[in-house]
Each structure stands twice: as structure tokens, then as C-alpha cells.
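Data first, discussion second: the structure below is written as C-alpha cells.
Every protein chain except one is present and positioned as in the full complex.
Every chain is named by a letter (A, B and C) in the order it is written, and numbering of its residues begins at 1.
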Amino acid sequence: MKHNYLARAVGLAAISAMTLGAGSALAKDAITIAVPSFLTGGAAGPFGIPAMNGAKMVADAINAGKLPAPYDSKGFGGATATIEAIDEGGGATKQVAEYRNLVEKRGVDAVVGYISSGNCQALAPIAEELKQFTIFATCGTPRIFEEAPRKYVFRTMGHATADNVAAAMYVKEKYPDLKGYTGINQNYAWGQDSWRDFDLTLKQIMPNSMASDKTQFPKIFAGQYGSEISAMSLDKADLIHTSFWGGDLEAFIFQGNARGLFKKKIGVFTVGGTAAYRLGKKLPDGLVLGARGPYGILVRDRDSALNQWFVNTYKNLYGTYPSGPAYQYGQAILAAKIAYDKAGSDASDEALGDALRGITFESFSTTVEMSLGGGHQAVTENGYGITKYDDENGENVVTDVKFYPGSCIMPPEGVNSVDWIKGGMKGAKC
Amino acid sequence: MLEDKTSKFVLFGGVLIILAGAFAPNWIVNQFMFGFSRALAIVGLMVLWRTGLVSFGHAFYFGLGAYAVAILDIQLGVTDVFLRLLAGALVAGLAGFLLGFILRNYRDIFFAMLNTAISMVLFGIVVKTESLGSTDGFAISMSTIFGLAPETKYPLFVIITSVGVIAALLVNYYLKTTYGRLTTAIRDNEIRVEYLGFSVAHAIHLKYTISTILAGGAGALMAMSLGQVDPESMINWTVSGELVFVTILSGPGNVIAPFIGSLVFEVLRTYAFELAPQAWQLIMGATFLTIIFFLPGGIWSLLEKLGGRKNGK
Amino acid sequence: METFLTILLDGLQFSSYLFIVSAGLTIIFGVMKILNVAHGSFYAWGAYTAAFFIGKFSDMGMPDAMGFLIIIAAAIVVGLILGFVIEQGILKYMYHRDEVLIVLATFGLFLVLEDIILIAFGTDPYFAYQPMALLDSVELGGIIRDVYGLTLIAVAALVALGCWYLLNKTKWGTLLKAVIYDREMGISMGINVPLVYTLTFIGGAILGGLGGAYIAPTISVAPGLGTEVIVLSFAVVVVGGMGSIAGAAIGSIIIGILRALAVHELPQVELFVVFAVMAVVLVFRPEGLFAPAKPRKI
Partner (left out) sequence: MGNNAPILEVRDLLKTFGAVVAAKDINVDISRGEVVGIIGANGAGKTCFVNMVTGYLAPTEGSIKFEGKELVGLETRKITHSGISRSFQVSQVFHSMTVAENLMISIAIANNTAFDALRLMDTPELRQQLDAVLARYKLEAHRDSTVSALAQGVRKLLDIAMAVVSRPRILLLDEPTSGISVEEKFDFMDIVMDALKEDGVTVLFVEHDMEIVARYVSRVLAFYQGEIIADMPPKKALSDKKVQEFVIGKEHHKRKK
């Protein structure tokens, strides 16, 4: 921790030196990227810290020119990037104030990050107002690009609709006789959207299964789910959908496991991937596990050079395999590099946006198409598997992994997710 | 009404800040907008504190003001800055006036706690109601001024500062009326006030209502300058604590104190957050304790001491 | 019937956890007239200390049953250290100040202690599932429950019994009651009030720590867990009557069961219901349902 503070202090000194000298140079040789992520609170350990690790690792490699081809050029458009770690905790309003400071006081060149959908939803209009090039890394609510067209804001991974449509399809394939389902999701955009998409999709594709009338929406970061687990245990539904993540997810798995919840019910965890590496044997077998896309445990064995570099470097640096958030932040930093390489290190926010808009690029574990939301919202494949503890190696693995192409699980351009699902998912190419 | 030193200082200072704001970098303008928005609520809490009442739940009114702006924006598309401010202040003021009938009979810890309970009821409702934005809250569209959409934040800054000046002048005047003078008097001895022929309940009710109007206005202005409302940062009990914190930090000495205190708080928080993102609460808490222990009159008393020395007073 | 039993058990389990924490809060208030916001931090520190050492000892290969010892030790150590340091280092100098100002000081302390947790324990959540795993689970009312959660009810009952015994059957209790009833009277009776204050604060802190330490194995011990518990225990204490142990018990049961009922039947009002009860009690019976007797002072 001490080290961390020292690094921050040095970083700050470097930034102030840079901002002082920045005015004259044309092509900048240094840029600052603010990377917000949960550094405090229950989401920090399982989500925020791996995300930050992923971002730093990729940025360092880019600065040193050590990424595998085709990204082996040095720097961001030649410039060395300093990563400013920002805490994402404290609620959307605090984040808005902090974002304004980042842009207007600290003068960062790009903002890359954000895990919480609440924060992204709040910040999208602010980023537009301040005309600040911003890449959302992980947050998942589809509303961001469906509510209004954006010019400066991008998201380099799929949104909640993809997670939940894919989850529903996987459920249909695996449990065709499902009678009823219920859910426990956090009471904010992410949880609400996740449940809505999952529920609507199942209504479309499995009209014979019934949704419970008592779905739970506990407060985010509540951490204690005794009564909710009881209520769901008594529920007739035989499947539980959850989009819990971070500390809430782990608490729910522990508490549910102790109560035998997952022996009686099928658990569908759309963001369960992070728990696979962290919980080890405490993760029950037989959960339907997603990682919000082709990341983390679902893609560990993909043998592209980029993926192998990512997995191995991360393992060497941090001692564990990279989970979803690490991939997602790494991917967002990579997108920033692509934008800078194309537009130049001194490019305006508009030029950076133009460079990223609508492109398709090869990321560490998958191909990313910036094809929705006017070229601002990424489309990727998405997959699920079933958890199993591998006694031999003493680690969790997923079996029966199945991926669905992006065009199958996300609406076509210009169509709102909810309308798309309600309308029978027209135009899906599976 | 404007002859006294404080009023002159407020007017002069307000004009100066508005002029300086035209040349200040954006982030400083932001700090002033946040600081002065919050200061409105602090002015009200200061009036209550002088009366011996500390509310640990004024985030209720702050939140009502902020959410009034949000709901008007989303439901009716109201973007006019004055309508929004008026709505926030009125909704909060009306709620405060009605609840005042109950709260005017409470003192000390009971007053603090009942306010907390009321604010947490609202928190519980908002957090769990999707149509009220639940945990996320709402983004708020840019405010317009008489139908014009300003290019920069400067006009809003001018309005917030002006509202602050007007509120400071009004409250300063109020504190010099008989009603207003009945602050320390009520804190010292309610029985005597009653025997002198004045209703303590009425006096407290008026003060409470004033404080809720100001808190509502503060919430509305804060919502507009931030562009976002959410229950965690607008209604939760920690926000009420924060408001009281700034009140103590400012000191009860003068209506100018809340404005200085709020600015100090804003800057302190910005830097604490920037330099020690994992220990900023520690810095705030320690500052708070230091103030309570060593500077019970708040920042204002410190300024007074410094100024007093100069004036030879 | 199943639902009824489940709600009752869920409610009692939640009540028990609330009671252990609130008992400490209410004792401190009763004796010292301090509404201690930092009580939430005692809870958090108890939880962290227990979870940390349960994990450590388990890693060292100690038997899981050690967990129970660690829970008790964590509560006592946290209560002793934090209670002593805060009472002697800060509160002692504030007794002549306004009641509400002391609340604010404890709020400042709360902020400080929250971040010291971050610095001391880091941001990773801790899991101390071992004691819970050890006790296994039973089927009750058609659903599976962990036995550990049920023992929480027993612990709460023990705490209640202990407090009752201490207050009503020991000499100490008589002294304490004298101070609760009237501080001046206590002094004139020759009671060493400063000592009573210190011990009370430590005792209350231990209960706060115990609440956290005992619940730790059933939750993810993560930053920020003190924030919610403190307003919940405020609600309990206000509903029951500030300063009354019996009140804290009744308040816990009312709030615990209402909340469980809400989660089962109308999940949307789960948070609202707690504070609505608190507000209603304050409006109609500001002294709480079980207010301790007060001396008449003209």
C-alpha cells in the first residue's frame, strides 16, 4: 500500500510537470489517461483491482512497445501514457463531481474505465457536455447509447442485453423443461436491466416457463441476503437469475451455498466469472456461469498470441489468472491506443472519436465490432458454461461452454433492446 | 436593510466573485457552484444551530429539492433554471412547513433523530422505486435561462452566486428582526421566551421552514450544477451528516460563514480525494474532530480573530 | 405455515443481529447520554478482526472450531482497545459539551475509523465461512437453514440475559442504574462516575464488536459495512426507547420481523418500513416504547 501511495505521488508530480510543459509541443510525447475503477468498497477486491491491474498491465506494455502484433508499436500514437487511478466509489453524484475535476482541473487527455452502470449513465451526458473523449470499459446498461446519440463516449464491450439474451438461450438449450424462474438483482440500472432482458427473452423463447411474482431487488452492496435466500427457497421457481457482481456476488454465493440454495435451484450468474478464480472450492458445481462476454475463465485456453500474452503476463505479474474485468479494462486501453495511433497523440477529442467510431478490431480474446449506437457501442460474442471443481489441479473450470455470436444476442443498429426482445428478436443471426 | 457591514460585504464580495468567475478556469467555477449551492442549506442549518437545534436529516429537504428538479425535467421537460430553483425550494419548503408542525415540539437528540428518520424514509422509498431512479438516480439536462441554452457554465454560476447573495442578505436581515433575534434566546431559555409573550413553537416553526426552503433550493442548485441526482449522495444519512459537518466547519458567527465554509469543504474534499483516494474520509473526519475540539466557532471565528486584530477591535 | 415459520426465523435471526449491536449502543446512551455514531465502526472492526484471524488461523491449519474463540476474542479486543482509546482520548474531554455536539464528534470518529479499516485491512473482502461450514445446516419449514445463523438467536438471548443479570442482580448493576437514572445522584452517592463511563463505553463497544464478529462468517466482510448498521441500530434504539435494554430487544424484534415480512411479501418496501416505524414511534411516543424512567427535574 505504501508503495502504491509513493507511486501516486510520483505520478502526480509527473503530471504537474507535464501540464506545465504541454502547451508548446505539437505531437505530444506524453498523455494522461484517467482510469476510474472501484478502489474502495466491496467491489474493489473482486472487480476494481483486477480491472485496474489489467489496464495498467496493458498500458505499460503499450508504453514499452511489448504488445504482440499488430499492436507492437511503442506508445499511444507514439506518446507514453501515464495511468491516473481514480476511485469509482461513492455514488454517481460524487463521480460526476470527480469527473468534472478530472477534465477541467487535472486536464486528463482521455478517460478509460468505469464499472458501475449507475456511474456510466450519469457520466455519459457530462462527458458529452465537456466534450471529453471517454471509453467505458465494463459497465453494462444498454440505456447509454439507446437514450441519446453520443459523440465522445464509447463502450468497448457488449451490454446487459447481450449477457442476458445469451443466458436465456443457454438456459433454453440446457434446461428445456424449465417451469419457473426467479431472480435476485441489485436495485439499480444494471440489476433492473439485466432482469428485464432475461425475463423478456425467456418469455419469448420459453413461453411455458413462468416468472416468479416476487423477484428480489436488494440494495447494491447490501452484503446480507438471509431473508432473500429464504424467500427464494420457498419460491416454486427452479432457476435463479442473478447479475450480482463483486463482493455482493461472493457474499450471495457463500450464503446461498450454506443454505443449500444451489442444490435445489439452478443458479444463473451472468457476472459469475470473477468468482471462479477467487472462491476456488467454495464455488458450487453446476452453476451457469457467464463473464459478460468472452473473457476470463471462459477464454483462458484460446491460443491466439494476444490472448496467451494477456493470460501469461497477468499471471506472472499478479499471481492469478485474469478475470473478466482485467480483460475488459485491457480491451478498453487497447481501444484507446488504436484511436491514438490513428489520430495522433495530439489529436482533438473529436478526432479521437472519429478514429474509434465504427471500427472493428482484434482484441485479446475476441473480435470487437463498434457497430451499434452509431459506431460507439461494441458488439462481441458472449458465452456461458457450467462450473465444475477440478480436483486434480485444485481449481475451477467451466464445462459445456457455448458462445453466441454478437449478431445473435444484440439488437441491430437503431433498435432499442427492450423493443427488440419484445418484438421477437427480429434480425438475430445465430 | 443593506446598511450594515455584513450586507455591504456580501454585496461587494458577490459582485467581485461574479466578475472574477468570468476569468477563472472552469474547475474553480465548478468549486464555487458546488460550494455556494451547498452553502444555501448551511445558512438554514446555521439559523437552527443558533437556536440550539441540530438536524441530522436535512438531506431530506436537500434531496427533495434535487429530485424536484429531476422529476420536473424527466416528466415535464422543465429546464428553466428559475422554475427549477423555485420548484425545489417550494417542494422542500412545503414539506418542511407541514412537518414543522410536528418537529417544532422536538428538541436535542429527538429533533436530530426524527429528522434522520424522516430522511431515511424518503431514502428507503427512492432507493427501491425504479420510477424514481432507484440507486442510480437521474441525469439532469442542462438548465436554460428564459429559453436560452447557455454555452458555458458561467451563467449558471452567476445565478447561483446571485441566489447566494440574495439569500445571505435576506437571512442577515431576518436575523436582525425580533423573530430572528430569538435564536440564542430560545437556546438559552425557552421558558422565559414564552413568559415574555412569544411562542417558541412559532419561532422554531418559522426557522425550520426557512431552513427547509434553503435546503431545497440548495438541492435544486446542486442538481443543476452537477447534472445528476442520486439517493446515496443526496438523501442518505451521511449527506445530512456532511451538511452538519459543513455547518460546524463554517461556524455560526455570520451569514457569510457558510459560504466560506462550504468553499473550504469543497476544496478540502477535492484535494483529499485527489491525494489520498483511499483515505479522504479520514482526512475529513479528522478535520471535523479538530474543528469541534479546537475551533468551536468554526472558520468564521478564526477569520474574526484575524480581522479583529487588524481592526484593533 | 411454511412461509410463516420462515418469516419468523428470518426475522428473529435479523433481530438477533440487530439486538447485539443495538444493546451496546443503548447501554452507552443510557449511561453516558451519548448517541454514538462510531458504534457502526465497532461493528465493522469486530467483523474485520474476526474474519481476518479466522482466515489466518484456518490457513495455518488450526481446527475450524477455533473460529468461535476468535469471534469472542475479536469482540473483546476490539471493544477494549477502541472503547478505551476513544473514551479516554476523546470523549472524556467532551462530557461538558452539548449532547448533539458529541454525536457529531462520534460522526467524525466514524469517518476516521472507516478509513483506518481500509488502510489496515485493504479493500479485498474477507470470508470467514469456516465456523458456518462447521455447523452444517438443517431443514426447517421446508427450507434449508444454516445452523450458525440459528445460533445467532441463542447468542442474542445470552446477551440479553447477561445484561439483565448484570443490571438487576449485581452490585455493579445497581450502581449503573443509579447513574442511568440520575447522574448527579450517582455522584452524590459516591459512585466513581468517570470509571463507570469508561467501563460502560468499553462494554458497549465489546457488544458492537461482538455483533460484527459473530455475523462475519455469514457475510462478505467488505468496506462500508458499518454505514448501514448504524442507522438500523438507531432505528432499533429509538423504537425501543433510548437507553433501555428491554427496549432494544423489543425494537430489534419489531424491526427484524417487519423487515423479513417485507422481503417475503413486498420486497419494494424493505428499507422504507424500518424507518417508517422509527418515524411513527418518534411522532407518537418520542421516548420510545420502553423509555427508561427519568427523574423529575423542575
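Going forward, a contact is a pair of C-beta atoms (placed from the backbone, for glycine too) under 8 Å apart; a residue touches a chain by one contact, two chains touch by 3 or more.
What you see is a predicted model; the values in this text were computed from it and never measured.
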Shown chains that the omitted chain touches within the full complex: B
Residue, one of B:Phe9, B:Tyr179 or B:Phe293, that touches the chain absent here: B:Tyr179
Contact residue for the chain not shown (choose from B:Phe9, B:Tyr154 or B:Phe198): B:Phe198
Hidden partner interface residues of subunit B, rising order: 1, 173-174, 176-182, 184-185, 187-189, 191-199
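Here is the rule we go by: only the chains that are shown with their structure count from here on.
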Distance between the centres, which are taken as Cα means, of subunit C and subunit A, whole angstrom: 37
CA centroid of subunit B to CA centroid of subunit C, Å: 33
Set of subunit C residues in contact with two or more other chains: 118-119, 123, 267-268, 270-271
Residues of subunit B whose C-beta touches two or more other chains: 127-128, 278
Residue ranges of subunit A touching subunit B (in the complex, touch as defined): 5, 8, 12, 39-40, 85-87, 90-94, 96-98, 100-101, 104-106, 117-118, 121-122, 124-126, 129, 186-189, 192, 217, 219-220
Interfacial residue positions of subunit C with respect to subunit B in the complex: 35, 37, 90, 93-94, 98-101, 103-105, 107-116, 118-119, 123, 227, 231, 234-235, 238, 242, 267-276, 278-279, 282-283, 286
List of subunit B residues in touch with subunit A within their complex: 25-27, 30, 34, 127-128, 130, 134-137, 139, 141-142, 226-230, 232-234, 270, 273-278
